[in-house]
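With one protein chain withheld, the remaining protein chains of the complex are depicted in position.
Moving on to subunit A:
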């Protein structure tokens, strides 16, 4: 099971999702430590590292690091592909995603993640199905939006 996931770049946390209950203080401490550890890694090093009693799987896309902490018996390679699939989902949704999309539409990034991963486990691995769910939600929004403009607000 995935314990938590986060997205960050040098000095900036962009998204974090926790699948184990922890206090805000602990979360801050953990992310600070983890960001330091991962940033200190050189390119070409392997994508896995033992960290506390967890395994950390990370991958860099452009300047953004995607990180997943998993438990001892979990599969590292499939986690790496979880990260990739998430990036693909973001990419497809935003159309060639960049960091700004994630900053300005952070709530969408969370919604997509919830459709894909729940409770730290893959819920739906089909790209089509995940995007269908999100697009349906967007549709609901747009209908409302139209109605709003019709009423002149």
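In the analysis below, contacts are C-beta pairs under 8 Å (C-beta built on N, C-alpha and C of every residue); 3 or more make two chains touch, one makes a residue touch a chain; residues count from 1.
Basically, contacts and distances are computed from a predicted model.
With the options "Protein SEC13 homolog", "Aldehyde dehydrogenase", "AP-2 complex subunit alpha" or "Vacuolar protein sorting-associated protein 33B" in hand, the undepicted chain maps to the protein name "AP-2 complex subunit alpha" (source: UniProt).
The set of subunit A residues touching the chain not shown comprises 1, 9-10, 12-13, 15-16, 19, 21, 23-24, 28, 42-50, 52-53, 59-64, 73, 75-78, 80-82, 84-85, 87-88, 90-101, 103-108, 110-111, 114, 118-129, 133, 136-138, 140-142, 144-145, 148.
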